[in-house]
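Every protein chain but one is kept in place in this view of the complex.
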């Protein structure tokens, strides 16, 4: 009976095949080692590393995080050990896990840095995909690459020439039209887009009359932004053909399903990792159960399958 | 002693003088009559009416609202009786209150509709100010006027020629750079900008596999969006000179103070009116107390007065 | 009477059975003015989760006390069920139009009025039955199963004739309350058919009730439910389509005449 047929959770993202569609979002899972003992890492669909730059970055002054209604602000400022130290000290542990590793990278000043980073990562077999973080709100830039369709397309097509690996472009929600940017990434050869990075936000301690974040502004994440993220996934889904990796406030299976119905091929768990380190695994088993209970054999049968609401 | 000096809550917005800086936001207070008996309307700094169009509008299909984490989505679709019926049936009650009345207006199809609406309102003494709603996400437009600096500036300067009344331009947060749009409104002669309207959002009922909103997409409001709104007020404050009317998730005096420190000259209470109809009055008395306790004689002493955060 | 916002003392908040609870709060002003079919907007907890108030019908009124019956189905009602007697509940009410019965029932003979309740739908009908008990209304109650049949005794105590049906037949007839209504009407063809139906329950049930009442041309009043952001007519979020355009369920309703609705 359909009800008992084993559902197939695997999905393809460009050349990348995932055993299940649940990843952990960049910057919310470190380099996985921190979660050793808190969950069985081998069960994850994929791990996206904290964003790496060429040189080590110390990151922004503290305080770097604060809580907001149903969300949080962060301004870490891409603190990371730099690509060489990452490869030497962090990658070995990740390789041992035997699950797809997606390395997130960013440029500090010059888009050209992406070429160098991609060049180095292209040589490493265990790196299954590269995520271009052109949407980090915490680097005191007045404009992000992903806030301009032209710059996005220029960068992606340049990088595309440098690697055959699966390329994921991560976009910022702080734009007038997410689908225009997503389309630009697709046309430039990106294998997928990751939606969404954090929204620029600010929270004020009225007693200190100061921003709660040391670098004044931070990126908003968590359940508060979920409706914004779901809407952007839905909007992009209706305009582009490449897979969408949906994220933004996913805490449990119900939230994850919203993103699949809105058009996500895979989803990413972010802030939830801080609150419930097992959230991602609970979503995987929840997804298996949901598909079995509803006789859904393949995820493609739910991705984007949104009905009109009859009152 | 300073502590006991009576603080002065009045603020100026263009030609408009408010006894206190606390308004109620368009669409969350109807035409005030609905709140009769729930609070003393005469104490409000100003009332902004539900947005009015030339013709009556039936609005969008239901369901029109749903709850989200620390927020809500709405897709009312500017249901309103039209300008003539508004003037005939709604305005008389508002006039009797003897407090500043700000009429919010929008065009259904053609920006030219704004000229007609402004023409009619310009003749009415009790209308102290006109708010140009060029940022309603619920009219199934692919682009809003306030999502384009050029269109914003064109509309505002055209309207500016038609009236000497205080002109407030209400902007959408769904833009790449809020300060660019705010600047365009200022240069075109707007007396103030109102920040922010709702963010485009979507929420899915995973059991029905349908959007919880009948018209699929809605506008996100409530505490969830406060950090986004505060950031946009702060960003605009650092770029423009005209007053900012700040709003977005203001529930109490603490929230209101965030907006003043971020650069608001006045603030507007929206979604909170549904949950605590007295929120606006509690904020007014809270503001009086805060100023008295801190020896602040004038609101200009806190607007935009944000300190760097020492850890 | 205009609705008021106040902090009312919780007198009791007890589990009835299954997930059904009843709560009594003290408010002379609301108790005095509340009418059958009206509801209260309750701030179930402090804080912002859930953010919005929850609408709950006035189940009945005694002295200065207002009684609510509610089912715990989610966050808000869960938190409400955890509130302790003695604590203060932030309420706005009474809200909505309520059932129309004085003018209507005055001329009716006994047993000419039928109350149809589906599940939680009994809540507002008890209050109504109290007001028109002199007319000995017939009450048809439908529920999923025996455990979920509510308030039957209360209706009986008011002198109503009560007929029960359950989806699984674990109590009374087996089947939906709308089928029960059909049967009841055909049986009573001869004895002179009822002249007014009051109904409250899930939307699909109400739609069927409207059909039945039209087929038998009997006047009907339905108490509707929609998602409500404000509950007092200001957000325009709760509309339903009627012959005269969109109407607000919270303010123009929640009670509508069957003939008004476009169903």
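The letters A, B and C name the chains in turn, as written, and every chain counts its residues from 1.
Criterion: a residue touches a chain if its C-beta (ideal position, glycine included) is under 8 Å from a C-beta of that chain, and two chains touch if they have at least 3 such contacts.
The model shown is predicted, which means the values in this text are computed figures rather than measured ones.
Note that of A:65, A:85 or A:163, the residue touching the chain absent from this view is A:65. Of the listed residues A:36, A:55, A:96 or A:141, the one in contact with the hidden chain in the full complex is A:36. For chain C, the residues in touch with the chain missing from this view are 47-49, 75.
In the full complex, chain A touches the omitted chain through residues 27-30, 34-38, 50, 58-59, 62-67, 69-72, 74, 76, 79, 222-223, 251, 271, 273-278.
Summarising the interface, chain B meets the missing chain with residues 69-70.
As a convention for this text, only the chains that are shown with their structure count from here on.
Here B is the chain whose Cα centre lies closest to the centre of all protein Cα atoms. Farthest from chain C in terms of Cα centroid separation is A.
Per-chain CA centroids place chain A at a distance of 47 Å from chain C. Our note on geometry: chain A versus chain B, Cα centroid distance of 34 Å, whole angstroms. Computed from the mean C-alpha positions, the centre of chain B lies at a distance of 37 Å from the centre of chain C. Residues of chain B in contact with two or more other chains: 62-63, 69-71, 212, 222-223. The residues of chain C that reach two or more other chains are 48-49, listed in rising order.
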